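Excluded from the complex is one protein chain; the other protein chains are retained at their positions.
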Amino acid sequence: MIRVLFFGPVAERVGARELSVPFVAGMRLQELIDLLSANHPSALDIVSFIAVNQAQVNDRQFPLNDGDEIAFMAKFSGG
Amino acid sequence: MIRVLFFGPVAERVGARELSVPFVAGMRLQELIDLLSANHPSALDIVSFIAVNQAQVNDRQFPLNDGDEIAFMAKFSGG
Amino acid sequence: MNEPVRIQQEDFSQDAEIAALKASSLRIGGIATFLGCARDFSEGRDVSEISFEAYGSMALAEMNTLRSEAIANFKLIDARIVHRVTTVRAGDNIVFIATAAEHRAAAFDACRWIIDELKQRVPIWKKEITPEGDAWVTPHP
Partner (left out) sequence: MNEPVRIQQEDFSQDAEIAALKASSLRIGGIATFLGCARDFSEGRDVSEISFEAYGSMALAEMNTLRSEAIANFKLIDARIVHRVTTVRAGDNIVFIATAAEHRAAAFDACRWIIDELKQRVPIWKKEITPEGDAWVTPHP
């Protein structure tokens, strides 16, 4: 499984803090983006950063592994 | 009388923290400088600022008044 | 001794943070700090409370990276970063950064750099709770 995490404004729009998505061999980040885009378009609108296992990833073709933790995040507003 | 004050390195070279100098009508700052220069030349060497009644004065022709407090000061090194 | 980089609910003491910083060296000549506080007013609206949420594990890792980069790039002796994640009211402490260096220029430069970078790089979000409703804060570009 892939653990998909949401925080703050994104979590509010998704209506959940976490989703579990079945892992499929050869899966890339783009497939998760497509899934979120189809089911929660208003949440995707405010996603500015994506992290895979707590490191920011910009390449949408980034290959995923079973057990990965993927976070879809709005612009940070801490401090 | 004029109160002449010394602090820190200047006081050390003068060997005193305070001198009283008789006030003479028409006295200007230059006369005090000449006095210090004659009696304590090594102290005058390190004087960078002069204050009359706690305000810096650069004009050596500044007229003095009886009861004035004049400070001869080395470069500041606080903070 | 507390960790030099922390995310916590509870408030912190600047005296305690500075004492911890000083314990690391007798070569410290200057310590710059920045304390971010909750204001009662933001962009024209009254704010009753501010609520914070973090991606805790990633936020802590980023803050530790920020501290290490600041120490290396500004030749600091030490640095500390604390961010509260809880609900605060006007006047409450939110974030604290302290940078210790031999001389003050490096301490100031590093402290400012850390808070600027923290706002850009650390996954924390704030929601302002106002009499007219709640709103997640969208940072300016």
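Should a chain be cited, it is by its letter among A, B and C, assigned in written order, with residues numbered from 1 in that chain.
Just so we're on the same page, a residue touches a chain if its C-beta (ideal position, glycine included) is under 8 Å from a C-beta of that chain, and two chains touch if they have at least 3 such contacts.
Keep in mind the model is a prediction, meaning the values are calculated, not measured.
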Omitted chain touches shown chains B, C
Per the whole complex, from C:Met58, C:Ala79 or C:Ala107 the residue touching the absent chain is C:Ala107
Absent-chain interface residues of subunit B come out as 5, 7-9, 11-12, 49, 51, 54, 71, 73-79
Had the left-out chain been drawn, it would touch subunit C at residues 13-15, 18, 22, 26-37, 39-41, 90-91, 102, 104, 107-108, 111-112, 115
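Criterion: only the chains that are shown with their structure count from here on.
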The distance between the C-alpha centres of subunit A and subunit C, rounded to whole Å, is 26
Rounded to the nearest Å, the gap between Cα centres of subunit A and subunit B is 73
